[in-house]
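Shown here is a partial selection of chains from the complex, left in place.
By written order: A and B. Residues from 1 in each chain.
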Amino acid sequence: MQLAFTPDEIAAIVQPRAARGATAAVIRGISALGTARPGDLSFLGNPKYRSEVAGTRASLVLVPPDYTGEPAAGQLFLVVDQPSVALARLCARIEQMLRSPPAPGVHPSAVVAPDAQIATTAAIGPLCVIEADVRVGGRTCLQASVYAGRGTVIGDDCLLMPGVRLYPGTQLGHRVRLHANVVIGSDGFGYEQVNGRHEKVPQIGQVVIEDDVEIGAGSTVDRARFGRTIVGEGTKIDNLVQLGHNVVIGKHCILCAQTGISGSTTVGDCVVLGGQVGVGGHITIGKGVKAGGQTGIAADVPAGTYINGTPALPYMLERRLAVLHQRLPELFHRLDALEAQVKKSTAAK
Amino acid sequence: MQLAFTPDEIAAIVQPRAARGATAAVIRGISALGTARPGDLSFLGNPKYRSEVAGTRASLVLVPPDYTGEPAAGQLFLVVDQPSVALARLCARIEQMLRSPPAPGVHPSAVVAPDAQIATTAAIGPLCVIEADVRVGGRTCLQASVYAGRGTVIGDDCLLMPGVRLYPGTQLGHRVRLHANVVIGSDGFGYEQVNGRHEKVPQIGQVVIEDDVEIGAGSTVDRARFGRTIVGEGTKIDNLVQLGHNVVIGKHCILCAQTGISGSTTVGDCVVLGGQVGVGGHITIGKGVKAGGQTGIAADVPAGTYINGTPALPYMLERRLAVLHQRLPELFHRLDALEAQVKKSTAAK
């Protein structure tokens, strides 16, 4: 999508207290002061970049009231109380334009069970499949090709991007945002070994995604064996993350891309896991724990600790050990020399 | 989905030898003895939890014949020979209810090539695409939005969840279960460097998935360069696993989530790989090998070994080295002290 805003349209959105200069440019991009080109909008959000305003090639710059510099020729400064807030308002407007929600109602190509209860303000996009006994809340949008299995409950103001798959019985709260090809409610990975073969343990629980959760593209959340796999309110999950059966994630956590959490593990509130973190099964991670990228967690982690490495250790210790590890050649050399010296000294006696 | 079983319906499924007590509750959940609430069913599967039966709040408890305790008021005990077997039977029944297989036949919204051969007992759900020359076996169900490329063969009693993608020529055995958004038969990752550019090596082989294989949501299996990528009978694969071209996985293996196996690697029967394991290309992993989570395997592994770490080492050795690694600071301190002592002692002479 190509942006195209006239300076007047920008002004209508950001509501400046004053303007200096003028530009004939149509605004087609947003960029930092240093990299902006003509046709871009930029902004002075952080005072430390103040000196860059004078040299920027941006056609339009959002500046704070205390910035007194004058624009170059063909350049427009819009004076706003908080440039970063004004920018956020503009970005939110652009975001709305980028989405193409189907109009409220059910697209004729969607396949919807007769007894599904769909709010009149909800939008069911093309080629969605809505099974029996599904409920969809107000202003919720299923963008296209979304599958909602039997008995699924989807709250208000949710946004489900194309290719989302909800297994039967999934429950989504309000304002849940699921990105393309997310899978919620797939069978947990449970087998019992019987005569050398793996017999499937039925996975008949469900998944509950609480309010204000966002889950990134291609991530997968398994249903519980029985009971519920839970993702707590306000938690944000990145792309290609895997949550096993009966996992319970607390509120307001951040799980970065490609992290995986094995079955029956409990993660406390406000935990932050970096990318590609792996967590074993039946583990408890305390409230507020932080883990660096690729950390491997095989045991309980006390609340509030910052861990790193495989096996996971307190961050500062792990960093110190990594430095000493690189001094292993020195260690061997010193030991060789000392052994030789002691041997010589012993022989000399 | 909300469970709702009357006690009589439960009894009809588990066929108790006797009953003690009574409950008016409708059973809406299954839970462990310690966490059960009124309306839940629980069970005494493991004798070590025997003492928990007396205090459980479950409305209905499956107990073995040798359990002699009496139920509380409003509580029903059903006496069954093996509570865990009775529970499995109940769960299997619930699982059937959770699935919403389309009725046998082809949903009118599916796009099916005229020459596709679909068993009369098979169910092709809404918005599936079945290309030319595809064969679908008896009682097999393609849930919704499944793509089966030209010449695909799908056996009997298979279950393909929404969004499964089968590239042309894929072969599935009987009782294969593929979870949502699984991709089978994508091109292997093969290029030849020609004048600094990567020229694609055609990937014209296929993928064969043998009987009783289950593959988790979002996993991907590449087609062979030529010949066949194979997943052996009874092998179970978790979510977001990647198998490269010409990989051969043995029978009855367990591959946990986010594991990746590079091209042309062979994995023996009954191998168990933990989560996020990485295996290089052209490697042979012997029968019965076990690898811990995040293991990095860059060389052949003899049959029957248990390995861990990156680079992969025998498990006990790797654990011992990890402990010694944490003693590196001590090692440096001791060496410093010893050097000082030897220096002093030499100087004293």
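Note that contacts are C-beta pairs under 8 Å (C-beta built on N, C-alpha and C of every residue); 3 or more make two chains touch, one makes a residue touch a chain.
Source: prediction; values computed, not measured.
The complex in this file is a homo-oligomer whose displayed part has 2 chains and whose full count of copies is 3.
FYI, only the chains that are shown with their structure count from here on.
Mean C-alpha positions place subunit A and subunit B at a centre distance of 25 Å. Subunit B contributes residues 1-2, 29-31, 88, 91-92, 94-95, 98-100, 107, 109, 125-127, 143-145, 161-163, 179-181, 212, 214, 216-218, 234, 236, 238-240, 252, 254, 256-258, 270, 275-276, 293-294, 309-310, 322, 325-326, 328-329, 331-332, 335, 338-339, 342, 345-346, 349 to its touches with subunit A in the complex.
Those residues of subunit A lying in contact with subunit B across their complex are 109, 111, 127, 129, 131-133, 145, 147, 149-151, 163, 165, 167-169, 181, 183, 186-187, 189, 191, 196-198, 200-204, 206, 218, 220, 222, 226-227, 240, 242, 244, 258, 260, 262, 276, 278, 280, 294, 296, 298, 310-311, 313, 317, 320-321, 324-325, 327, 331, 334-335, 338, 341-342, 345.
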